[in-house]
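With one protein chain held back, the other chains of the complex are shown just where they sit.
And now, chain A:
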Amino acid sequence: MASFQQRDIISIRHFNKDELLYILDLARRMEQMDHADLLKGKVLASLFFEPSTRTRLSFESSMKRLGGTVIGFAESGVSSAAKGESLSDSVRIVEGYCDIIVLRHYLEGSAQLAADVAAIPVINAGDGANQHPTQTFLDLYTIQKTKGTLEGLTIGFLGDLKYGRTVHSLAYALAHFGAEMYFISPPSLRLPGDFMEVLKDRKVKCHENESLMGISKRLDVIYCTRIQKERFADPVEFEKVRGIYRLSKAMLEEVGIKDDLKVLHPLPRVDEMDDSLDATDYAVYFHQARNGVPVRKAILAAVLGAIA
């Protein structure tokens, strides 16, 4: 396993199985112990060229709970980028003010560009439709915590699998753990073919379905994502599919599920999950959102060399 000290966190593809497990183990330690002074004197620069309030607050909370401080901005309109400054220049200047950069940007590959330019570590907090690795770490952490293991699970990915980057990254990570995967979506929002090829190259058992009917009893986890109306050229088509992908307690019990099924969702939801699901033992999505803090604390502490 390569050391995490001073390492960039850009893509889930850059981590092997041991490295994934190491961060999850560190996150568990973060939940059990008090680490209020671990990053005292350290400064995190939070550069959000695109709004994402929850990710930003989660990083800020994590840094502050470890005793560090946060500087930054939350939209490019107020930064030099609005005056035409290149991303590379922004990064070169900001790195002089801080110990670590957290970057959110609408262009794919922007985090890698920042990491190539900066001498200090860069954490990708979402680059367009590409990667959002800390989200994947917290998804893995939630599955491991609620299922007791990551090994050999059967996962159903539900909703928008074409544009859903959280799905792509999580599927990629779970391929290390011998997962069997069901990709459940309307035909127009199927998993991209090249990504399916990547999974098949890695010997993952993959299936494609249009609904939960007939397969729901096999699933240990359902990872649900938002289907956005904008993705459909024809609003009538959208109305047709939204019902099929709307999970409720009654619907799940009607199609038949395992008693210990867990439902995850990266949030925010629109109406893919009915409120009736919230109070059940199946629903772990709010718990999942809370896991963002211990996971990000673990990553910050490891990258800044405060813990091993």
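The rule is short, and it goes like this: a residue touches a chain if its C-beta (ideal position, glycine included) is under 8 Å from a C-beta of that chain, and two chains touch if they have at least 3 such contacts; residues count from 1.
Following the convention adopted for this analysis, contacts and distances are computed from a predicted model.
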For this session: Assign the chain not included in the display its UniProt protein name, restricting the answer to "histidine kinase", "NADH-quinone oxidoreductase subunit H", "Cbb3-type cytochrome c oxidase subunit II" or "Aspartate carbamoyltransferase regulatory chain".
Result: "Aspartate carbamoyltransferase regulatory chain"
Exercise. Who touches the missing chain here, A:Ser61, A:Ser88 or A:Ser276?
Worked result: A:Ser88
Problem set entry | Touching the absent chain when the full complex is considered, from A:Asp37, A:Glu108 or A:Glu151 | A:Glu108
For this session: Give the residue, chosen from A:Ala129, A:Met213, A:Val270 or A:Ala308, that touches the chain omitted from the document.
Result: A:Ala129
Seminar exercise, completed: Residues on chain A facing the left-out chain by the touch rule are 11, 13, 86-88, 105-110, 112-113, 127-131, 194, 198
